[in-house]
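One protein chain is absent from this view; the other protein chains keep their places.
Note that the chains take the letters A, B and C in the order they are written out, and that residue 1 is the start of every chain.
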Amino acid sequence: MLDIFRHRRMWRRQRDLKPAYDVVIIGGGSHGLAAAYYLQKDHGIRSVAVLEKRYIGSGAAGRNTTILRSNYKTPEGARFYDASVKLYENLGKELNFNLLFSQCGHLTLAHTDRAMFVMANRAEVNRLQGIDSRVIYPEEIKRLAPAMQVENPHATYPIMGALYHPPGGIIRHDAVVWGLARGADRGGVEIHQDTEVQSMERSNGRVTKIHTNRGTISAGHVLNCTAGWSTLICDMVGVPLPITTHILQACVTEPVKPLLDVVIVSSQMHVYISQTDRGEFLMGAEIEPWTTYRMQGTLNFLQEVTRHTLELFPQLERARLLRSWAGLCDLSPDYSPILGQTEVENFHVSAGWGTYGFKAAPIVGKTLAELVATNRTPDLIAPFAVERFYEDKLVSELAAAAVSH
Amino acid sequence: MSFLLTCPNCGTREVTDFGFGGEISARPTARPSLRELGEYNYFRRNVAGVQREWWFHRSGCRAWFIAERDTVTNEVLLTELPRGPGSPESVA
Amino acid sequence: MSRLPPQPGERIDRQSVLRFTFDGKPVEAFEGDTIGSALFAAGRRTFSRSFKYHRRRGLLCCAGQCPNCIVAVDGAPGVRACVEPVKEGMRVEHLNAQPGLELDVMRATDLVGTRFTPPGFYYKTFIRPRRLWPLYEKVLRHAAGLGVLRKEQADREWRTEYRRRHADVLVVGGGIAGVAAAKQAAAQGADVVLVDEGQVEPVPGVEALGRATALGYFDGMVPVWQGDTLHQIRAPAHVFATGAIEQPLVFAGNDLPGVMLSGGALRLLERYAVSPGTRAVVVSTNDRGLEAAARLHDAGVTIAAVADLRASATEATRALQTRGIAVLQNHTIVAAEGGKQVTRATLGGVEGGNGAAVGGNRAAGAGGNGAGAAAGAEVSFECDLVVVSGGFAPATSLLSQAGARTAYDEARGHFVLADLPPNVFAAGEVAGHADPDAAARSGERAGRQAAGGSPEDAADQPIEQAPTAVPPPVAGQTHGKCFACLCEDVTAKDIKLSIDEGYDSIELSKRYTTVTMGPCQGRMCQLASIRLMAQETGQSLQTVGTTTARPPYISVPMGALAGRPFQPAKRSAIHDRHRELGANIKWAGDWRRAYDYGDPQQEALAVHEAAGLIDVSTLGKLLVRGSEAGEFLDRLYPNRFSDLKPGRIRYGVISSDAGRIVDDGTICRIDEDTYYVTTTSSGAGAVEEWFSWWLADWQMDVRLTDFTQGLAAVNLAGPKAREILGALTDLDCSAEAFKYLDAKHATVAGVPCLILRIGFVGEVGYEIHFAAAHGEHVWDALMQAGREHGIRPFGLEPQRILRLQKMHILVGQDTDSESTPFSAAMPWIVKLDKDADFIGRWALEHYAQEEPAARLVGFTLGDGYVPTEGAVIIDALGAPAGQVTSARFSPVLDRVIGMAWVPAPLARDGATVAISDQGRTVSAHIQTRPFYDPEGEVLRS
Partner (left out) sequence: MSLAFLSPVAADDVAIARSPMERMAKAAGAEFEVRDGWNVAVRYAGETAERTVAWADVSHLRKWEVEGQGGEFGVARREGDAWVCPLTSDRALVIGGAEPSPTALDVTCNYAALTILGPQARETIARFCALDLRPQHAPPHSFRPGSIARQPGMLVVEAEDRFLLLFGWATAEYMWTVVADAATPLGGRPAGIETIETIEATEDTDA
């Protein structure tokens, strides 16, 4: 409690770059900072620099809709994201920073028999791995979300059931970034904001030099944690990626008194809805199908997301939409991440997250730190190596009723 | 609504009128190795800059055409109908 | 109470009295009043309670920019009372105060809680024990939120519309510059739309939209919200004459009711003839604030004091002096005090240069610019009105979205436009032309250019830059809270603390303190917070930079964005018959389809025992014509079609170049150059796109025409099918004349039809395709002819049972994005001995060699238990190793059958697998051959 009167700096002011670090992490988002945090915490590796082009959390980490869940379709995915949620559960205490994680429950609505099939399958795969996830029906949905129009005879998409995932919920995304940054900083990691990697040199299968706008450095290991920009960073060292970059958009209303205590996702309507602790309704939709690096939103998104939200919550028709924004997503062909070593010996990636990256931040940090420290790929991330696309062994999170959040 | 595209058959429409077919990539002409096949099926250049790409006028003439678009600004520099086998964009 | 005698140019109609209620109490207003002006006239000073501290807030901008007067009208939250016209009988309620606006218990958070609630306090509290956080969170959730929405509402009640408008020039802003631009552009012959947030005068030849707000700029598309309508205006050229937003000053008590921006005070006075106060203290950084003092004086308001932050007098100063009003140069306001509203204001001297306000006992905002303490006694004045003007910041949000860049202008003390993209023009005050004459000329110029005219018009004079204001100061905090952000209750001290903690970029500070993230969208607070950031960090304002201007420009009701609620649906030409037969209708992709007619089991049995009729109009139907049509299909499918004989049918599976199953269907060769291709219902659109994509690339002599919607199709199946069809056609339907996989053209019930004899549901069956306009006729004729034979209509659900009995895979149900023809037990469909290349060949050559991890097989269950589709096949260790994709009770076989992906070694007849289904584990027996009529004898009969 006393901490709230003590105004200590969260992280040190930026000094000059050193000529060399054991590990250089490109990208000061949730993944980069988590990797830095676990490098010093789990392995005592403190000669670490996080290079962030703008300010920490300025990319996807600060633009996502803060939803956490682990009810994935593939056993590999479910196991991996479950480990992430478990780390998140204790992360606030560990960082001594309240990440405002509310495990309020996550409902993925099903409007067709086909969707019910997908939900049943996910629930069973999850249950077998000890993940709390089950199919529920309109009565229970109504109890969990009494303000939602569950049995509307005029509904375009009647609600047949839902996949209910009680441990899912929302967490304060910025707090995750700041908490990890503080933790990493106190462990000796240097966080360099306004530091852009402009090119890299590669020889003998290793990255040898990193040229930034603030000077050239070298590193024992380099991690690329740049999400939507990961292709561009990989291009610098000649590592191809099976990734396309797209925008994903979100918006909030002005705050209103609590109406909704769970996260609602409808894959058929391409909308996900939660109400923040501040009272804002926070809504997102699908990625735009075309590739782009331009983080500008579309009117079409605002029109579709409001129309679909109002089908579920007609009482929001006069609630005011306050702000919308767009972020970049790095989409992989199978909707599973690309994680770990590349053909360049000391260059590792965390990419291909699509819309799931934020959910994985702690486990990505922990496993990449382990990879760097031990030179061994942890079992949890072995299925996600980029090699799978050369061998055509995908880990497909795609389903006919694919869900983003 | 966002940027506009000009269908070579129908004229200028909102991007929501169209389907996106992705960057143009060359389909191997000889039998590829598994690795080469993976590269063709899954790997993308994903350039930040001008990209030649396929679009489909889904709401209009339902024809495929080619656009050159700057992925950093979404500015569409040109659109044209494909010129068939032997042309630079041919994937055959 | 505060209503003045008629004022020149007032916008109220004193003859027309309207009545509304505020918190249940009646209020009278004149036609033309806003809720805000009427309430103020009736004596109300507190309009809202603030978000966090529940402090009283009163009218400030009277222009819909600030959060202070947000109310609910007829249950709709978020209404800006100061700009919302009064309507007879409207029900206005305050937000965010319990039990009432005048007595708000949450005010305690301000009086005692402040030191416990610095910015981001919640990040630092409630961490341990973790299990208590949900309780704290519940309290926080209920404390937050402004409006109250209905718990339940069955349907949308508000009719909103979209309206698309194309124009040559869109002018945003209907002030002097905007109107001039619109006139000029119209004079050039352009089709012009002019929009303004307030009333807008008619301009000849221009469509002028009043009370209409431009919400954003989306690559040339500007959505404009006007009441119930969302205009979507697309124009190749835009003029933004969006004006400037008067900035408040940051001083202690700057949020008290009675502290008003000069523009707000004047609007009350001039438009609504309401006196904003009786005794005013005026503090300004510019002439407009001083001019406001003179106007208020002339209207009868006593001017207690005027402070000008600038060092030297101007014309406006002298105009006040002639009225006997002294102006304190180099002075600013240090504090406002009061309970329910302001009662006293304290002025103090200003140190020149960066203009830090100074009081007697402190040095304010010691930053890198070297602001120091200076002498200057504080003087207090009793007053009920404090009029402030902190300068006018150009309203550049929309311009920024359009790609304009801004730069900080030291002389003017705010960000100005630095660079405009092509075909985007700025005019008037947003472009720095505050003087009416200059504004008009800049508007004319912009209008002419936007309409394609030359900027170097002979009549065009260089436009004078408007006189500049000195940078307004940022005050310290000794006298109490100085609010930088009224929406979120963020004080100057909060911003300073955030910087001390390391949130030292404007974006980080914004996210930490939430400054600029409230309903004003930063209009009232962005500049102040940037100044504070610059002062604290010693950076220039240019370096600090602005935060991104995100749409919408003002908050907009979701209903207005959503438009009408209709969702496109496809319906078969026979759909109404299914309705009349009481079908259970559901979505199937983007089609509405009959799932059953009440008894799926009996419907399935009828197909075995007599005959059934199902509407399969949703199938994709493509006509492929041309001399190379056969070769084209050979390249698209892993099997052959060029050797198919006219009048014959072959099944085909489309695979991707990765060898994955994309779709399936039947292909019928109609003649040498013509094929008729059917696809799955859900895959129809994608297959058409796939075909035309490859055709666009290969440029073969092939033409595609999609008949999916133009043709109806029904499947007549069952032992009586031949007889029923025979009664309606001259065709010889005998087994010898019309064989399995034959296609015939014939007239059925007078309608020309293509009849495909295929094994769709396992019995003798005919799929009949014909023009959609005859849908009901053919359906009726078949039902009529079948009546004596016991025909039943059957829906999708019985069809699932029938097809499952035959182990016909359902693409997308039994297969997923990773299934190949080999793993899905259809190796025979792949003809690797074809000479030519085909899509998927290389991958399929690979998969022909490699054992898949899992294979698709059939299974049976003994005890009548139907596993859930989606149930999981588990391996010996209990780990997921496959899944059940289909499972049904088969009435004709009297047992449970299904299909599942199982580990490849178990994919053999007689093997047993374990199915885990919601905690229950059952054992199933694998079967690889069709459950019903495995040899196809019935089918071919």
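In this section, contacts are C-beta pairs under 8 Å (C-beta built on N, C-alpha and C of every residue); 3 or more make two chains touch, one makes a residue touch a chain.
What you see is a predicted model; the values in this text were computed from it and never measured.
Partners of the chain left out, restricted to shown chains and counted across the full complex, are B, C. Considering the whole complex, the residue from C:D155, C:D191 or C:D500 that touches the absent chain is C:D191.
Touch with the chain that is not drawn comes from one residue among C:D298, C:D671 or C:D732, which is C:D671. The chain not shown here is touched by just one of C:L623, C:M700, C:A727 or C:V938, and that residue is C:L623.
Contact with the omitted chain, checked across C:Q199, C:Q321 or C:T705, is made by C:T705. The chain that is not drawn here is touched, among residues B:C10, B:L34 or B:V72, by B:C10.
Across the interface with the omitted chain, chain C contributes residues 159, 161-166, 191, 232, 234, 564, 566-573, 575-576, 591, 617, 623, 646-647, 670-671, 674, 703, 705-711, 743-745, 747, 749-754, 769-778. In the full complex, chain B touches the omitted chain through residues 1, 9-11, 13-14, 16-17, 57-63, 81.
FYI, only the chains that are shown with their structure count from here on.
Chain A and chain C have Cα centroids separated by 21 Å. Chain A and chain B have CA centres that are 29 Å apart. In chain C, 218-219, 221, 232, 658, 843, 846 are the positions where the chain touches two or more neighbouring chains simultaneously. Shown for chain A are the residues in touch with two or more other chains, namely 296, 298-299, 392. Residue ranges of chain B in contact with chain A, taken from their complex: 1-2, 14-16, 19-20, 22-23, 34-35, 37-39, 41-46, 48, 51, 53, 71-74.
Per the touch definition, chain B reaches chain C in the complex via residues 1-4, 14, 19, 21, 27-28, 31-32, 34, 37, 40-42, 54, 56, 58, 62-65, 74, 81-85, 90-92. For chain C in complex with chain B, the residues that touch the partner chain are 218-221, 232, 234, 656-658, 688-689, 692-693, 696-699, 706, 842-843, 845-846.
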